[in-house]
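For reference, the structure I am asking about is given below.
Complex shown without one protein chain; remaining protein chains in place.
Naming follows writing order (A and B), and every chain is counted from residue 1.
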Amino acid sequence: MKDPDHRSEARLYLAGFGLALTLTLIPFALVHWALLQGRTLAITIAVLAIAQIVVHLRFFLHIDLSRQKREDLQLILFTVMLLAIMALGTLWIMGNLATRM
Amino acid sequence: MIHTIFGRLDLSSLSLWRAIQDPTVSELVAAGAATAVLLGALVTVSLLTWFRLWGPLWRDWLTSVDHKRIGIMYCALALIMLARGVIEGVLMRTQQAFGLHGGFLTPDHFSQLFSTHGTIMIFFVAMPFIAGVINYVMPLQIGARDMAFPVMNQISLGLTATGAALVMISLVLGKFATGGWANYPPYTGSDFQPGPGPDYWIWSIVLAGIGTTLSGINFAVTLYKERAPGMTFLRMPIFCWTVICTSIIMIFALPPLTVAALMLAADRYLDFHFFTNDLGGNMMNYVNLFWLFGHPEVYLLVIPAYGIFSEVISTFSGKRIYGYMSMVYATMSIAVLSFCVWLHHFFTMGQSANINAAFGIASMAIAVPTGIKVYNWMATIFRGRVRMTVPMIYATGFFYLFVIGGLSGVMLANPVISYQVHNTLFLVAHFHNVIIPGVLFGLLAGYHYWFPKAFGFRLNEGWGRAAAYLWIAGFSFTFLPLYWLGLHGMPRRSATFSDPAFQPTLWLALFGAVLILAALTCLAVQLWVSIRDRDSLTVPLGDPWDGRSLEWSIPSPPPEYNFAMQPQVAARDDFAEAKTKSRAYTEPEEYEDIEMPNNTAIGMIICVCATLFGLALVFWMWWLAALSFLAIVLSITLPTFLTETTHVIPAAKIAAEHRAWLDKVKDASAVDRLEETQESNLGRALLERPTRIEAAE
Partner (left out) sequence: MSEHNLHPGLNLGARHGAAHEGAETILFGFWIFLMSDLVIFGLVFASYLTVANPTGAAGGPGPAEAFDLRSVFAQTVILLSSSLTFGFATLAMRHETGRRSIASWLIVTLFLGIGFLAMELRDFAHMIDVGAVPSRSGFWSAFWGLVPLHGVHVTVGCLWIVVMLIQLATLGLIPVVKMRVLRLGLYWHFLDLIWVGIFSIVYLGGQMR
C-alpha cells in the first residue's frame, strides 16, 4: 500500500469496521447481561441497528450526500419508503387482526 | 423405479385418457382443449418444417437480442394466449347462461376455467402485451439503440414464455388449480388440493414473475441511462413516463408475489406452516402479501395503457398533449398511491373500521389523478385535427366505458358497499370494466398505432373498425349486465344458480360474449387480410400518422441499429417540431460505426430448462428438477467467460441504407391527413398546421 489514497481509503474501511463492531457489541452485551428490559431494550436495539445500517451504507457501500450520487440516494430512500408502506402496513393490519381474533 | 423417474405423473394425468375413461361433457371439453393445444403445436411444427422456417426462426427471432424483435415476440405470445383466454371466458358465460340448476360443466371444471382465465389474462396476455409494446416503443422514443441489458431482456422473454408454456401444458398433463387467479390458501394447500394444480400456478407465476422483475430493472435503467443527448426527463413522451411508473411497480410489487407464492410452495412441498389452518399458520398473511402485489399490478397494467392513449390521442388530434406536467404528476402519484390501497381487496377480512376507512379513503384518492388524466385527454382532443381511425375508436370507447368502471371502483372503495357486493358479479363487472376498456383497448389501440412502424405496412382499416366496434359492444353487453346481477346477489365463481330471475340477464351476457368472440375473429381476419394486401398498405417512409415522437423519424421497419446517427433532441415532441422547422430527414455530416450485441441462445436455453424445471417440480420428478436447475445455473455462468459479445456494423453500410431511405423520402409525395388510411399514404406526412392551433399552442 504505497499509494497514500489507498492507505486513507483503507483506514476509512477500518473506521467503518470499528464503528460497526461497536454497534454490534452494545446490543449483544445489553441482551447477554440483561442490562435493559422490555420496551427500552427493543427501542435501543432498533436505534443501534439503524445506526449500524447507516454505518454500513456510509463506509462500505459509500452512499453519502454528495451531488453526483443523489440519484442513487433517492433510489434507496424511495425503496425505503415503499418498504415502510408495505411492511408497516402489514404489521398494522395483521396486528390489528390478531387483537380482534 | 417408475415413481423415481416419472414422479406422480401417470396415465390419469393425461386429460385425453381421462376423457376415454369417463366421457362426460366436462371431460370431453377438457379433452377437446388438450387436442386443440396438441394439434396447434403439431400444425405449427409441420408448417415450420414444410416452409423450412426453422433456420430463420432461430437466427432472426429466437436468438435475437434486438429489443424490437423481442417486443414483437412478446406481443405474439400475448395474442395467442388472448385467444385461449377469450375462449375460456365465452365457455364460462355459456355455462352460466345454461346454469340454472345445472349446466354442462362440472363445478370443478368451471373452477379450473376461471382460474386459468384469470391467470392467463393477467400474467400471460396483459403483462406480455405491455412488455412487448414497451420493449418495442420505449427505446425508439428515447433515441436509444437497444435496452440497457439486451441479453437479460431475452432472458425475461424466455421466463415469461416458460410461465405461459406451463399453463398450456396443464391442459394436456394434469389439471390446473381451482383456486382462482389469486389462489388463496388454505384451499390451495396440500390438505385440500394435493394434486398438481396449485403447483402449476405457483411455478408459472414465480418463473414468469422473475422475468417481469428483470424486465422492470431493464426498462428503468434504459430510461435512466440510455436517453439520447438532449432527451431530458421532461422532454420524454408521456408513454415513457408511464413506463417509468410501470417499471417501479415491476421492481417493487413483484417481490410480494414471489414471496407469497414461494411460501405457499414451502407449505405444499416441505410441510411448512405459513398459511395452514393449524399449528400457528395464518392464511391472512397470504391474502395480505398477494394484494400487496395485486393492487400495484393492476396499475402496472393500466398505466402504460394510459401512456398509449396519450400518444394516440395527441397524434390523431394533431396536437401536443394537453397539460404535460399534470400528466407526469398524475402518473407518478397513481404509481405511488397504488402501493397504499391493497387492503381494499379484503375489507371483509375482519380488521378494525379505522383501517378500512384509511384504505377506503386512499383508494378513492386514486380517482383524482385519474380524473386529471381524463380531462387532459379531452382537452387534447378539443379543437384538434381529429381523425377517427381505429385507435381513436378504441380511445373513444375507453373514455365512456372506463369512466363507468372507475366510478364503480369509487363505489367499491367504500367499505360499506364493499361488504354488500363482496364476492358477487358486481366485482367481476367492475374489474373487467377497468381492465378491458382500460388495458386491452389501450393495447389494441397501440397495436394498430405502432404496427406500421414494426412491419412497414398498415393494418386493414375496415376489419379494424369492425373489431373495435364489436369489442365495445361485446364488452358492454357482457359485463354491464353483471353489475345488475351482482347487486341482486349473484355470487361470482359459481357454475350454477338457482334464481330464475337471473336467466334473461345471463343470456344477454352470453350474447355479449359471442360479440367478443366475433371481435377476436375480426382481429384475426384483419391480420390475415393486411398481410395479404401488404403491398397496398405499405408505409416504408416511416411516418404514416404525422407522428410526434422519435420513433416516427426512422424507416418502417426500423433497421437493427434503430437510428443511423444518434438523435439530438431539442424539444418535447421533437419530431413534430423537427418537421415544422425543416430539420427532419437530414443527412448527417458523417456516419459512424455502430457496435451492437451478438445474438445468443441463452434466453431459449433458460426457457427450455425452466419449463422442464417447473414441470419436474409439479410432478415431483426430483432428478429432473435438480438437473434442469443445474443447467440454468450453468447457462447463466458459462457465457460470462465469453468476451466477444458484440459486432460492429460498418459506417459505410449504415450510410448506404440511410441515404437510400432519405432519397425515397425526398421523392415521395407527402399526404395530408384525409388520405391517412389510403393507399397513397407511404409514410410521409404533409405539414398541415392551421394557424389557429399554432396560436393556441
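Heads up, the rule we're going with is that a residue touches a chain if its C-beta (ideal position, glycine included) is under 8 Å from a C-beta of that chain, and two chains touch if they have at least 3 such contacts.
If you're wondering where the values come from, they're calculated on a predicted model, not measured in any experiment.
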> So which shown chains sit in contact with the chain we cannot see?
Replying inline: A, B
>> Given that one chain is not shown, which residue among B:Ile2, B:Leu270 or B:Met325 touches it?
In response: B:Leu270
> Thinking of the whole complex, not just what is shown, which of B:Ala83, B:Val259 or B:Leu487 touches the missing chain?
Replying inline: B:Val259
> Residues on chain B that touch the omitted chain in the whole complex?
Replying inline: 148-149, 213, 216-218, 220-221, 224-226, 251-252, 254-256, 258-259, 263, 266-267, 270-274, 276, 278-282, 285, 289, 292, 637, 640-641, 643
>> I need the residue numbers on chain A that touch the omitted chain, in ascending order.
In response: 1, 3, 5-6, 9-10, 13-14, 16-17, 20-21, 24, 27-28, 31-32, 37-38, 41-42, 45-46, 48-49, 52-53, 56-57, 60-63, 66, 68-69, 72-73, 75-76, 79, 82-83, 86-87, 90-91, 94-95, 98, 101
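As a convention for this text, only the chains that are shown with their structure count from here on.
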>> Can you compute the centre-to-centre distance for chain A and chain B, using the mean CA position of each chain? Integer Å is fine.
In response: 39
> What part of chain B is in contact with chain A in the complex they form?
Replying inline: 224, 252, 256, 282, 284-285, 288-289, 292, 339-340, 342-343, 349-352, 355
> Which chain A residues qualify as touching chain B in the complex?
Replying inline: 71, 79, 82, 85-86, 89-90, 92-94, 96-97, 100-101
